[in-house]
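Selected chains from the complex are presented in situ; the others are not included.
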Amino acid sequence: MNESKLGELLAQVSAGTLPPDQALERLRTLPFVEAGEVLADTHRVIRQGFPEAVYAEGKTLAQTTDALTALLAAHGCALATRVNPEIAAQLQQRFPTGGYDAVSRLYRIGQMSASFSTVPVAVVCAGTSDLPVAEEAAQTLEFAGAHVNRITDVGVAGLHRLLARLDDLRAAGIVIAIAGMEGALPSVLGGLVATPVIAVPTSVGYGASLKGIAALLGMLSSCASGLTVVNIDNGFGAAVAALRILRLRSNQE
Amino acid sequence: MNESKLGELLAQVSAGTLPPDQALERLRTLPFVEAGEVLADTHRVIRQGFPEAVYAEGKTLAQTTDALTALLAAHGCALATRVNPEIAAQLQQRFPTGGYDAVSRLYRIGQMSASFSTVPVAVVCAGTSDLPVAEEAAQTLEFAGAHVNRITDVGVAGLHRLLARLDDLRAAGIVIAIAGMEGALPSVLGGLVATPVIAVPTSVGYGASLKGIAALLGMLSSCASGLTVVNIDNGFGAAVAALRILRLRSNQE
Amino acid sequence: MNESKLGELLAQVSAGTLPPDQALERLRTLPFVEAGEVLADTHRVIRQGFPEAVYAEGKTLAQTTDALTALLAAHGCALATRVNPEIAAQLQQRFPTGGYDAVSRLYRIGQMSASFSTVPVAVVCAGTSDLPVAEEAAQTLEFAGAHVNRITDVGVAGLHRLLARLDDLRAAGIVIAIAGMEGALPSVLGGLVATPVIAVPTSVGYGASLKGIAALLGMLSSCASGLTVVNIDNGFGAAVAALRILRLRSNQE
């Protein structure tokens, strides 16, 4: 559209129906529109590689529904995070092809890609309490077509279980390490694997765990080099960070 | 320059030496350059109204000198903040027309404007300890050509001195209220004047004043409506905020 | 009333019915009453320019109703902030001419002024989650008779949308920049416009956003000069700060 507008303008100049100085005047007002559109292109590219998601916490049903509808129209698939069961039940009526997972609290409609990448992403945590965050990460990855290997029964206070999964850990291309309380798991994993490790602190714990702050500070201060960290409970963000890495691989191969 | 490039292109189209579709192709790559230039225009406008300053704390003499030289070349005047006496002595040799003020720790070369605005800006604080911040604000305003009225002997624990200056306070167009410790001065002033009040917490105090955090939190929580707050000890920022307001007045008169 | 009391006293002195020393004795007790009255005058002036509002959060229906009734009697209009829907429904019965807005949670009865100022105030935010704060600011401004331009679809992670609204932003006399999470919007806007920018952190976010503290600290630490900041979620305060600025313009024109 914009190109056609430009083309028209140039055709008029070429045809002599628009003097160059008047054309210049008109063009002076274009750049920002252009800037917007080129930047919009950038965003379009980013959106094609990443799942755009509706963060449903604190949103009304109407707001969530509107946002999902827009995503669905744009991409043919849609994802909502932090959906509580009540909202989910109503979304199910509105989007009957979608599905809700009560652990991850994700509501998914369709899938971005069936097989975006075959590099296994290990999603690692210690157990029950961290599962909602782990599943938010894992299912977001699966929604985007990544290959996930769940390792959900390891914790630093039980090294025997961790070592028993060492082969799986070393086979992973990326490790998402999820831990609450003291958040030591990523440090231990960072020393065991050479691949990217994305650490996710969770709000699991009480008292001095300060709702995840203790784990967050610990992960940032880790003695293992080259860990990176996302926000507390941010399984979705960890998944997108992994997708950014996977995308780099596939883009540049 | 950019316009001339565009003009040339259009002239070539008009002259038939450049087919419209090739011109279109070339224009597709322009927008970001454009965006950059138009934004640069915006920044140029902002710079003309505000003092650009070198924040000298933590910079080497060479870094400070380079930055001042560049500002001087661009604007014919320059300002450095948080200059310690040792650096100042050496700047004086390099920029003999400049001058240092030991209280505000400003090094000024020239002046942006002799009379940018005649609206009096009251710079208010309780006394000795807050003076460095107050003078940073006041002298930055004066560097930009604003009219400053210093009220530096008032504090909330001595209301008689504050009330004795009420006429001056009410005559001010803008009040910059500077306070450390509990930082209550802006709240009291906010209730006494109807003009904009810019609150500046200072790091004056000890123990529970937490190096200015107590004053900062207090000012943000003020019971007086419509106060705005800048960073701790940020006299320069308060001055620029005041200049933004003064500029609005002069721009739209 | 007080003046008449003074006048009476002086008349008695003049008439010789009250000896000067007895009059002096009586006058000695007056000053504070006077101080109170003159200060009250000051407050009256402030109140005429600003919306006085009832902060309804945590207040009972009775307390809110009493406060609104008093404001209404004094000013012919009244505003309550942070009103929940239950209270609002009951206020509607008591003040049938008023109206409730569920997004801003404001309950408004009448209007201070139809056209206090024609300078456009841009109320800018990234979208859905920040809307309650944005609308609290916008509708407070409108209640006071200011002219508001809402820009509610921009965020720093989507520059194309922000640049697309650059004309509107540059046309504004004052920018109120509202952002949660990392709170970067005001920094970007502060570099794009030369007018006053009032930054409002919101409590939108989770984990490390610490209920708005991350955004608040970021805004206070901004690399853009001359931003000022109000309390977390304080849309009302930002509006009053803008009104203080607008009042300065109109007062001194």
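As written, the chains take the letters A, B and C, and residue 1 is the first residue of each chain.
As a convention for this text, a contact is a pair of C-beta atoms (placed from the backbone, for glycine too) under 8 Å apart; a residue touches a chain by one contact, two chains touch by 3 or more.
Since the structure is predicted, the reported quantities are computational estimates derived from the model, not experimental observations.
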Please give the number of copies in the complete assembly; 3 of them are in place here.
8
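Definition applied: only the chains that are shown with their structure count from here on.
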Graph shape for the chains shown, where an edge means the two chains touch. Line, ring, star, complete, or other?
complete
Give me the rotation angle that lays the C-alpha atoms of chain B onto its copy chain C, rounded to the nearest 5 degrees.
180
Same or different for chain A and chain B, when you check if over half of the residue numbers at their contact belong to both copies?
same
Could you tell me the distance, in whole angstrom, between the mean C-alpha positions of chain A and chain B?
39
Roughly how far is chain B from chain C, going centre to centre by Cα mean, in whole Å?
24
Where chain A touches two or more other chains at once, the residues are 32, 35, 37-38
Chain A - residues contacting chain C, complex:
32-33, 35-40, 42-43, 55, 57-59, 63, 67, 201, 203, 211-213, 216, 231-234
Listed in rising order, the residues of chain A that touch chain B in the complex are 3, 6-7, 10-11, 13-14, 16, 19-21, 23-24, 27-28, 30-32, 34-35, 37-38
Across the complex, what residues on chain C touch chain A?
128-129, 158-161, 163-164, 166-167, 204, 206-209
